[in-house]
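Each remark here refers to the structure printed beneath this line.
What you see is the complex with one protein chain gone and the rest in place.
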Amino acid sequence: MKYLGCAYYPEYWGPERVATDAKLMRAAGINLTRIGEFAWARMEPADGTFTFDWLHAAVDTLGEHGIEVMLCTPTPTPPAWLTFAHPDTLLVNADGRRLDHGSRRHYCYTSETYRRFSKRIVAKLAAEFARHRNVVAWQIDNEPDLIETGICHCENCQQEFRTWLKSRYGSLAELNQRWGTGFWTVDYSDWQQVRLARANHAPSRQLDSRRFANEKLSDFVLFQSELLKQQRADWRVSTNLNGEVFTSLDYFKLFDRLDVACKDLYFDICTMDVNAMIMEQFRSFKPGQKYWVTETGAGMCGCGRPAHPGQFRAWLWSSFAHGGDAHVVFRWRTCLSGQEQELEGMLEHSGVPGHRYKAIQKAFLEMREQSAKLRDLPLPETAVAFVHDYDVAFTYQSTGIGTLVPYEKNFTALHREFYRRNVRTALVPPTADLSPYRLVVLPSLVMINPTLAERLKEFVAGGGVVFAQGQLGLRDANANYMRHRGPDQLQDLFGVLINGGMYLHSCVGVDETSASRTPFTVKLAGKLARGTAAVWLGDLEAQDCRVLLKVQEDTYAGQPAITEKKTDKGLAIYSAAAKLDDRLVGKLVDYALGKAGVAAVKGIPEHVEVIRRGTRTFVINHRAKPVQVKVAKKRLRLPAYGVAVVSGS
Amino acid sequence: MKYLGCAYYPEYWGPERVATDAKLMRAAGINLTRIGEFAWARMEPADGTFTFDWLHAAVDTLGEHGIEVMLCTPTPTPPAWLTFAHPDTLLVNADGRRLDHGSRRHYCYTSETYRRFSKRIVAKLAAEFARHRNVVAWQIDNEPDLIETGICHCENCQQEFRTWLKSRYGSLAELNQRWGTGFWTVDYSDWQQVRLARANHAPSRQLDSRRFANEKLSDFVLFQSELLKQQRADWRVSTNLNGEVFTSLDYFKLFDRLDVACKDLYFDICTMDVNAMIMEQFRSFKPGQKYWVTETGAGMCGCGRPAHPGQFRAWLWSSFAHGGDAHVVFRWRTCLSGQEQELEGMLEHSGVPGHRYKAIQKAFLEMREQSAKLRDLPLPETAVAFVHDYDVAFTYQSTGIGTLVPYEKNFTALHREFYRRNVRTALVPPTADLSPYRLVVLPSLVMINPTLAERLKEFVAGGGVVFAQGQLGLRDANANYMRHRGPDQLQDLFGVLINGGMYLHSCVGVDETSASRTPFTVKLAGKLARGTAAVWLGDLEAQDCRVLLKVQEDTYAGQPAITEKKTDKGLAIYSAAAKLDDRLVGKLVDYALGKAGVAAVKGIPEHVEVIRRGTRTFVINHRAKPVQVKVAKKRLRLPAYGVAVVSGS
Partner (left out) sequence: MKYLGCAYYPEYWGPERVATDAKLMRAAGINLTRIGEFAWARMEPADGTFTFDWLHAAVDTLGEHGIEVMLCTPTPTPPAWLTFAHPDTLLVNADGRRLDHGSRRHYCYTSETYRRFSKRIVAKLAAEFARHRNVVAWQIDNEPDLIETGICHCENCQQEFRTWLKSRYGSLAELNQRWGTGFWTVDYSDWQQVRLARANHAPSRQLDSRRFANEKLSDFVLFQSELLKQQRADWRVSTNLNGEVFTSLDYFKLFDRLDVACKDLYFDICTMDVNAMIMEQFRSFKPGQKYWVTETGAGMCGCGRPAHPGQFRAWLWSSFAHGGDAHVVFRWRTCLSGQEQELEGMLEHSGVPGHRYKAIQKAFLEMREQSAKLRDLPLPETAVAFVHDYDVAFTYQSTGIGTLVPYEKNFTALHREFYRRNVRTALVPPTADLSPYRLVVLPSLVMINPTLAERLKEFVAGGGVVFAQGQLGLRDANANYMRHRGPDQLQDLFGVLINGGMYLHSCVGVDETSASRTPFTVKLAGKLARGTAAVWLGDLEAQDCRVLLKVQEDTYAGQPAITEKKTDKGLAIYSAAAKLDDRLVGKLVDYALGKAGVAAVKGIPEHVEVIRRGTRTFVINHRAKPVQVKVAKKRLRLPAYGVAVVSGS
């Protein structure tokens, strides 16, 4: 890895401590610190009064110890003087309450006032720090998303929303038509009547509200990027994204205009299959490039126990193997005060290196030594692409169906079958070039982007295999269902028509007061075994396809549930169930991989990762117990959280 | 059934589609559509500009296909222009937030402005459509209740509430006395101090707030009824009630002034015993008349799975057998956009008939054929009446006791024992004529209406059997407990005094940190077996009665728990426990039925309904499995969801 680092707060610990810290960092193998994302009030303690001395000194001292710096713009935490003098800079939540000082991300991302102050501090920072050679990268803001404080509903946002809608739809007549206002006749007759959606409003209005907020917040990030790039074009400028990767900002669009994909990944929040998926996602944002983990736990509170020291190492190697090029620990030292004081740093409160320091130091020093010879290995080969469309994610968030047909859960469950087989995947946007892949997976792609439709056809014509699951091509770009039968634009590709669908859950049975889901029993025509479907099942009409699986249940008996259509060279498989049981979906994945000629690595215990990169294979045991595996024709015995790098594949 | 129908939205699907739809409807056996309940903005797109052409055309086209129309007044969804120009028409919730455009039922039912606009549109509609012969019925508003958006707390409502209280109580002194303001001395000394209750306020204040809102919203419905009747007296005018039948509006009073009892009944929300109870309730609102199901699921989302096609038929026949004369499916076609888009129609999004259409078509056509010969059968005989008093329901909602002594749950559990025995019941108001019945059941009747008291005495004197359970006659008309011992006005009838009562639940035991309810063990003096009591047990003093059951538990050992008092011809049974175990309450029900000479149909599996109507007996299997039953001396084998109509009883 190029960078092993930590988040550092010289504004908190004071200038007199920097040299001591830099020395300890260096001893721990650290060569990057991230600085400044919350330091606005210490950079500009009063309106127009700037104090950068402490920061210059810190950056210099770090540089003297061979440590480079990722500087941050401090916009997540406006100073008290700013929000008190300019309340219009504060976000107003859906209930109309203006947020107040003392937290973070409480700013309005459309406020012109806020942009003016942000511009001044960012431009100043950029100008001031252009001369430091060891400032190599920038993080804009901190974890910009629409989750932590929600969408802003201030009157300025309302007005901007109207402007945005006007430029999108031109007229109110078109807006009414696109939003499908005919049910409950919520028709708008004057632009002033139009406002951002609250939770109980119609899906298309909610979707556009999310899109608007997404664009405006992304724009707030990108406007800062331009300011920085104007100062020095060679800086690597990005932002650190966190949280709900399916439901926050459109990360594809954002990273497209930034230099490196950066992720805050606390490995103990999710199980390892999800972590691996997230790393594959970040690997995909900038094709051919490595990603950075800009925050990871030194030892957490709130999310989980402090990492087993061996576990930190396993996670570090997993990140490296997946294509990580930076691993930045949050945070250097546990803070004594303030919010998030429970998030533990590498150093104790006392500033003394303890367990966490030692575990991280050991792992970092080993990585520095090893990565010299391993860093130039080719990235993992990904012959499989999952299509992830943020409009689809926003749509599931915007409709009542989102709780019944959980998009993220279904996506993750399907991806897990590839993780279990040690098949690496890419997560690509609907506009992606599909030519690098042999298998393309479409999970719950309820909207079909026209570019994607075209590319899928070319892809299959060229011999590719497509595997779609769940709701497919049923909604238009405004999240409205379509009058024609699905899968929209893909009817010929799959050789089926989707007439509608059935929700398979049941809150109430006739004989009992509460019941869980009602699975359908299915049996495969050919090789595949019986299984069950849940959540939702498309009402299929086979046109020009082979039926792999039919419903056995007496009501819908004989109706197709899984189909495939072969072309000269390619294949399009459609499983109409939003969720199949793991065993059955596993068999389908095996089948699709086989047809696509993608090799899986099976016979490996779960949560042992096998990742090939050129001539080497990384084997990482994420389990608390030793395991024996056979990889690259070698028998390996890995201890708990053990890591091995073997030659061959 | 006279009407087999569906909800239809020509304002949504457009005029060009109506003929196609009408044809498909006709083919499905449909002869009624419900139209217009949300179409205000398409009827009056701007203040005073009316556009009824599309609606005239739709009604005409439907008429040409032999389909009649239930028109609706569109007041649940005021147009955007109206609420924006007149914010005083918007409901203000308990937290003081004025609701906003984009939902439904967000209007204030006391607003004079809203009434003015409502009057204009309703009068216009009535005048415009008086000439259409196939407009046969009207629905006012849509599902008026106090649940969906809650009680309005705007300043106009506050003022109206004061006026209402003044006319009810005359003086503040009387108000203070009636509301029992002496505890915490919340005494009012000026009318301006009086406001509608919020959730944490005193029970009597809450009860009057509910009564006030109930009256005002009912009045809003009835004022529309008058407008319509002024136009044509032969229209059948009503409204469709939904939701919480125990806790919403006083349906008895409302239907008393409307032409037909209409219920939105989605059969998959509750188990069949509750559905049957609700149908019996609606059968009871207009004695001697049939009820209408104005909405029922074509295939749901949110509440349950799409009906098994056979299950739709079973529900249809159950509704018919209980006395339904209309069965209107919600909705003709699944909407493409807007709220509730997950509620599936008979047609798919595509407009193509699919599974749901076919299942409903089959059931409807069969019904049309059969009901010709069955429609004139007498209604089911109901020798048993449950007294349901909305003041009691509102009282349980208004007091902390409502969660400890769940009125609706206890009522339903008691009624279930009659359902299990295929004994049909009526649900009657406290002012009902009791002479048609042989057994009258009083579940948790904590307030005794004076009329009821008189009629019960006559009823028993005339040979009737009364069976009361739980809290009985302990509160006055303001939900205050009474100084004298219960059961108020009925001490002589039952020959007991209720000194007070004991709450049988226990949050905390002495030996464990949490415990569930603490049942008392009881043993019957005579024939009945042991059992347990729960929730609440009255502290009884036997006066002039026979004790059927005594408490066995050592503390209260020997205290009466179930008593009966015989008169010359009649009998009054009182079970002092709010809840007995099913087996024991079943034995009591058998006992009471036996004494009343009401025949039960036993030996039938649960959820198989046996309903007698004159010379025919309907047998409906609501189970997913075939059953064998013996009915009217015939052995029947019914498949899953099977229906049979046999001669004899």
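A and B are the chain letters, set down in written order, and residue numbers restart from 1 in every chain.
Here is the rule we use: contacts are C-beta pairs under 8 Å (C-beta built on N, C-alpha and C of every residue); 3 or more make two chains touch, one makes a residue touch a chain.
Quick caveat, the model's predicted, so the values are computed rather than measured.
Visitor: Based on the whole complex, identify which of A:E226, A:D256 or A:E606 touches the chain you can't see.
Guide: Counting the whole complex, the residue in contact with the absent chain is A:E606.
Visitor: Which of these, A:K23, A:R257, A:H349 or A:R530, touches the one chain of the complex that we don't see?
Guide: The single option touching the absent chain is A:H349.
Visitor: Of the listed residues B:N134, B:S204 or B:S444, which contacts the missing chain in the full complex?
Guide: Considering the complete complex, B:S204 is the one touching the chain left out.
Visitor: Can you say which of B:R133, B:R483 or B:K633 touches the chain missing from this structure?
Guide: Checking each option in B:R133, B:R483 or B:K633, the one touching the absent chain turns out to be B:R483.
Visitor: Kindly state which of the options A:H65, A:R104, A:R178 or A:K550 is in contact with the chain not pictured.
Guide: Spelled out, the listed residue whose C-beta touches the missing chain is A:R104.
Visitor: In the whole complex, what residues of subunit A lie against the chain that is missing from view?
Guide: Answer for subunit A: residues 9, 11-12, 38-42, 45-46, 74, 77, 79-81, 84, 97, 100-104, 268-272, 299-306, 308-311, 334-342, 344, 348-352, 354-355, 606-607, 622-624 touch the chain left out.
Visitor: To test your reading of the contact rule: which positions on subunit B touch the chain that is missing from view?
Guide: Here the touching residues of subunit B are 95-96, 179-190, 192-193, 195, 197-198, 200-205, 399-401, 404, 474, 478-485, 499-500, 502-513, 518, 539, 555-556.
Rule of thumb we're sticking to: only the chains that are shown with their structure count from here on.
Visitor: With centres defined as the mean C-alpha position, give me the subunit A-subunit B separation in Å.
Guide: About 48 Å separates the centre of subunit A from that of subunit B.
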